[in-house]
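Note that one protein chain is taken out, while the other chains of the complex remain in position.
Moving on, here comes chain A:
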Amino acid sequence: MRNIVIVGAGAAGLAAAETLRREGYDGTLTLVGQEPSLPYDRPPLSKQILAGQWEPERITLRAPDSFAALDLDWRPGRPATQLDTVNKGVILADATQVPYDGLVIATGVRARPLPGTGAHVLRTLDDALALRRCLAPGRRLVIVGAGFLGSEAAAVARSLGCEVTLLEPTPVPLAHAVGPEVGQLLAQAHFDHGVDVRTGVTVTETRPDGVYLAGGELVPADAVLVAIGSTPNTQWLIGSGLDVHDGVACDRYGEAAPTVYAAGDVAHWYNPLFDASMRIEHRTSAAEQGMTVARNLMRPESRKPFPSVPYFWSHQYDLRIQAYGHLRGHSEMAIVEGNLTERRFVAAYRKDDRVVGALAIGMPPKVIRQWRQAIADRATWQDAVLSTTVTTKG
């Protein structure tokens, strides 16, 4: 292989590029980036960047000299517009065609919009800086969507003195992901910090001066943030022959078609640890997957599956939330350490007879790592939860 192209210059694309070089690939390595900037880290956008605590330079993923040492054919600010799998070429927005004999798709996701105008989203550095300019004491911020992104933005905006209204269509925020008990606890933290949380409301339209609810009410705002989830960036793959129903469909190795792999938020791959196909929008999965597919692309004879324990974290007010595993679609939650009232606990999540997830708030790291290990070991609910201590099979 002499021409490897990586489309997408976020955490997954960068990890793939670094891994290829580290493993000895010395051919042409093209990295296509939609944004003009060097690869940067997204989780701080809704935290330190939005709060104004960090300047944008702080989130650059690699220093310019480390980035230069990768000896890339670097194509910033030119998104890919088409993939030709027959002639093996990627077509960019400036109409140039980049040939490949190995391809990594790491184009990530974009924010889902709502009908209307004037609303902010929070996905890119420019998005974060634009929203940050609107946050000041007494300014009214309406956030649509009380998921983790909207919740983090609410906490930051409160810390800056904004009046915050959080609008959520479901009865309990995040219940589908973390269960109603933990979701209620997170909602309570917003109440406690003076956020006007309104659940069970549907927003039909955004305007620069507020949002319209389904009943016709206008909720006034000085700024509106829409944080209702994301859509995989696969529009450029339509017509390529790849299955892009929900992200790029891959096998357990991350391969979507011969010598075409996908990694990060856009990849929908089979995770053997959970016997399920999934698409995970977590920072850690992006890096791990980028590394895995780079190795698999280079060494097809010894390629490995990606049995990953997903991990995410969130900071809201004084709450440090950490979660391992695949919580969505769980059938039972149990508090296995600490308790909810003190906001210091580990919650374990069951699906079928297995522990598939664990969420911790304010617990020591060694306790949390034990539960991660239980998930990685495919511990049964009986062994890990119904007995009093975590069993790790060695």
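Rule of thumb we're sticking to: contacts are C-beta pairs under 8 Å (C-beta built on N, C-alpha and C of every residue); 3 or more make two chains touch, one makes a residue touch a chain; residues count from 1.
Note that in this section contacts and distances are computed from a predicted model.
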Checklist entry - According to its UniProt record, what is the protein name of the omitted chain, chosen from "TRAP transporter large permease protein", "Multiple sugar transport system ATP-binding protein", "Sodium:solute symporter" or "Ferredoxin"? => result "Ferredoxin"
Checklist entry - Which residue among A:Arg2, A:Arg22, A:His245 or A:Arg299 touches the omitted chain? => result A:Arg22
Checklist outcome for this item: Across A:Leu92, A:Val109, A:Ala154 or A:Ala287, the one contacting the chain not displayed is A:Ala287
Item to check | Positions on chain A contacted by the hidden chain, ascending | outcome: 15, 18-19, 22, 41, 43-44, 58-59, 61, 63, 282-284, 287-288, 290-291, 311, 313, 315, 320, 322, 364-366, 368-369, 372
